[in-house]
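In what follows, a single structure is set out as C-alpha cells and then discussed.
With one protein chain held back, the other chains of the complex are shown just where they sit.
Going by the order they are written in, the chains are A and B; count residues from 1 in each one.
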Amino acid sequence: MTTLTPVLSAHWDEKDSFTIDAYKRHGGYKAVEKALAMEPDAVIQIVKDSGLRGRGGAGFPTGMKWGFIPQGDDKEHYLVVNADESEPGTCKDTPLLMANPHVLIEGMIIASYAIRAKYAFIYIRGEVTHVVRRVQQAIEDAYKAGYLGKGIFKTETDLELVLHVGAGAYICGEETALLDSLEGFRGQPRLRPPFPAIAGLYARPTVVNNVESIASVPSIIANGAEWFSSMGTEKSKGMTLYSLSGHVTRPGQFEAPLGITLREVLELAGGVRAGHEIKFWTPGGSSTPLFTAAHLDTPLDYEGVAAAGSMLGTKALQIFDETTCVVRAVLRWTEFYKHESCGKCTPCREGTWWLVQILRDLENGKGTAADLDKLLDLCENILGRSFCALGDGATSPITSSIQYFRDEYIAHLTNGGCPFDPRAATLFATAGVDAK
Amino acid sequence: MAYNEEDLVIMDSIIARYPRSRSAIMPLLHFVQSKDGFVTSDGIETLAIKLGLATAEVSAVATFYTQYKRKPVGEYHVGVCTNTLCAVMGGDEIFAALKEHLDLENDGVTADGKVSLEHLECNAACDYAPVVMANWEFYDNQTVESAKALVDGARQGNPPAPTRGPNALPTWKENSAVLAGLNDGHAFEGVQAGEPSLLGLEISKKAGKS
Partner (left out) sequence: MTTAQEDKTTAMVDLITVVIDGFEVSVPKGTLVIRAAEKLGIQIPRFCDHPLLDPVGACRQCLVEIEINGRAFPKPQASCTIPVEPGMIVKTQLTSPVAEKAQRGVMEFLLINHPLDCPVCDKGGECPLQNQAMSTGQADTRFTGTKRIFEKPINISSQVLLDRERCVLCARCTRFSDQIAGDPFITLNERGALQQVGIYEKQPFESYFSGNTVQICPVGALTGASYRFRARPFDLVSTPSACEHCASGCSLRTDVRRGKTLRRLAGDDSTVNEEWNCDKGRWAFKYVTANDRLTQPLVRDAAGDLQPASWPEAIAAAAAGLQGKRAGVLVGGRATVEDAYAYAKFARISLGTNDIDFRSRVSSTEERDFLAAKVVGSNPSYQDIDKSDAVLLVGFEPEEESPIVFLRINKQVRKRGLKVVAIASKLSVGNAKLRATFVCVSPGAEAAAIAAQELSAMSVILVGERASESAGALSAVVALAEKSGATIAWIPRRAGERGALDAGAIANLLPGGRPVDVAAARIDMQTAWGVDALPSGVGADAQQIISLAMSGDIQALVVGGVDPLDAEKSHDALVAMKNTFVVSLEIRPSAVTKIADVVLPVAAVTEKSGSFMSWEGRARSFDAAVDSLQRSDVRILSMISEEMSRPIGLSSVTAAAKEFASIGMWDGEKAKFVSVVAPALVTLGVNEARLTSWRRLLDSGSLQDGEENLAGTARKAVAIISPSRAAQLGVVDGDAIRISNSHGAIVLPSFIESISDDAVWMSRNSQGSHLLATLSVASGAVVTVVRD
C-alpha cells in the first residue's frame, strides 16, 4: 500500500497557510537562499538529478528544459509559470495557489536564478478571482520582504515578478498560445520550432513550467535530489498531487508518490459512492483516453498509464459510476473542445464542429452504427493533423469510449434515445438514496 | 472619453508592469470591465491609443476570450459549470433550474440588471462538484436550492458569501479590478482551503498517528 507524502500540501490545514509568515514558519524561503549561494548551473543540475518532470501534463524533464536556455547570449531570459489550469477534471494548482502561493514564488525565484531570468510571469486563468487575490498579495509581500525586485535577498540578483490574469481560453494552457496571449495577442499556438527555449516570450529564451513543477523545486533544493528521487517509480520520480473527483465517497487532493494506483487512491477516499461501481474514469483529464475498472491497478506514473493506452496528464482522476451515460459524458467534453478550439487550424475548428453534431444525434438515438465508424474516421483525420494537441485531445474521449462502450452507443440507437436517467447520476440522487 | 485622469494613471501603471506595452492589453480589458461593466467601444478605442494599436487589433483580442463581455452583464454574473463532471453530478439540473427560476436563457440578464447567467466550462474545482461561480468566486458543492438562494440573494443585493473567497461577494466590476491586478485587500479573507483540498493531508496525518 502506497503511503501519502504531503509535501506541497503539508501545511494547507493551517488557517493562515497562504501568508508569508506561515510559509516561513515551516522553513519557507530557506531553499532559495541556499540556491542563491550556488552557481546557477548547479541548481539546474540538482533539478535534473531529482528527475522532476513537468506536472502540466506532458511530463518533460524540468531540469532539461532549464538546461536548453542558451547562456551568455546577452538576451533577456524569461520564466513563465503556466497557472492556466483548465483541463476538465484538473484542479490541483488552484487549491495549491489558494493555500500556499509562496511556495510557487520561492520556486520561481530559484528557477529564474537558474536560467538567468530577470523577469518572471505567472499566467493564471481569470476565472478564479480569490486565487488571483492570494497570489497578488503573496507577490506584494515577497516584494516587501526583499525577495523580489532589485537585489533580492541582499544579493546582486534582480527579479521582477508579474501576475498576468487570463480571460477565459482553455487553449492558453498550451505553452505557445500562452506566450502569444501574454504578449497581448489572441491566444493561438505558435509554430514550433523555434521552441520557447530559443525564442519564447518576446522572441527571447523562455522557460514555461507548470505551477506544480515549479512549486516542487524548493523542496528539492531544501532536501536534495536524492530525497525527491527516492519517491516514485523508475522514470517517474517524486511526489505529486492526484485530484480525485466524481462519483466517489470523498473527493479531494491526494499527494502521493508517482505510481500509486487508482485502487489505492479510491481505498483512501472511501471508494466509489455507496451502492455504485466504477464505470469509466480519466487518468489525467478529459484529453487522456478513458480507462475502465480494468485499469484500477495501472500504476499512475508516466510510463504505466502510457503503457495502458492513455496518458498521465494532470493526474485528474474523474470517476464516473454506472449511472453515467458515456455518450452524454463524451458529448459534453466534445462540446467543450468545440467551444475552446482556437480556430487556427482546420481539423480542430471544423472537426469539433462536426463531431458535436454527430454525437448529439447519437445521444438522441438518431443515426446508424455506421456513424460510429464515421466518428472514428473523423477522429483519425483530426488526431495528429491539428496544429496543436487540443485537437488530439478532443478525439481521446471519443475513440476510447467507442473502444470500451460501443454497445452503449448502439443502445442509444436501438432505444431511440438515451437509456439513462440523468437524475440518477447526480449527487442529489445519492443524497436522496442515503436519506431513504 | 469615458475615463477620468485617475483611470488613465492606473492604465499607465498597468502598462508599466510589462517589458512591452502590448502585453498589458488583457489586464487593461479587465480594467475596462471594472469601469464600464463590459468591453465598450470607449474601452477599445482608449486601449488602441494607449498601446499604439489599431482598434481592430484590440477588438481581435477582446473577442477571443470569453470573460470579456460584449454587452452588459449583471452586477452578479453567475456561471454554472456544465462540463461533463459537474453536469453529470448536478450542474445540468442546477443550470436548468436557474434558467427557469430567473426566466433567462444562457447569457441572459435579469431585467433589473442584478443577475446574469451563463454555463461554464471546467473551473478547476472538480473535487467540489457541482460548482457554481458568481463574479468568478467559488460556490462549491451546490444544489438546486443553494444556487437559487445565491441568485435570490444577489437580486436583493445580499448574496451569500462564497465558499472559498472573500467574506462578502464583490460586484462584477469590483472583481474585474482584481483581475486587472489591482489588490482589493480581501486576500486574507476566507478559508485557506476547503475540505476536499485537505483530504489527503488529513488521511496522511491520521495514518501517521496510528
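Keep this in mind: contacts are C-beta pairs under 8 Å (C-beta built on N, C-alpha and C of every residue); 3 or more make two chains touch, one makes a residue touch a chain.
None of these values were measured; they are calculated from a predicted model.
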Of A:1, A:191 or A:294, the residue that touches the missing chain is A:191
Hidden partner chain, touching residue among A:181, A:352 or A:395
A:352
Pick from A:45, A:229, A:292 or A:381: which residue touches the chain that isn't shown?
A:381
Pick from A:341, A:396 or A:426: which residue touches the chain that isn't shown?
A:341
Please identify, in ascending order, the residues of subunit B that touch the omitted chain?
41, 44-45, 53-60, 63-64, 66
In the complete complex, the non-displayed chain touches which residues of subunit A?
169, 186, 191, 338-347, 349-354, 357-358, 374, 378, 380-382, 384-387
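By definition in this document, only the chains that are shown with their structure count from here on.
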Once you find the CA centre of subunit A and the CA centre of subunit B, what distance in Å lies between them?
21
What does subunit A use to touch subunit B in their complex?
3-6, 9-10, 12-19, 76, 85-91, 93-95, 98-99, 119, 125-130, 132-134, 136-137, 140, 162-170, 181-187, 202, 242-247, 250-256, 268-269, 286, 316, 318, 320, 324, 328-330, 332-333, 336, 339-340, 342, 422-423, 425-428
Across the complex, what residues on subunit B touch subunit A?
17-20, 22-27, 29-30, 51, 60-61, 64-68, 79, 82-85, 87-90, 92-93, 120-130, 133, 135-138, 141, 143-144, 162, 164-166, 170, 175, 178-181, 183-184, 186-188, 190-205, 207
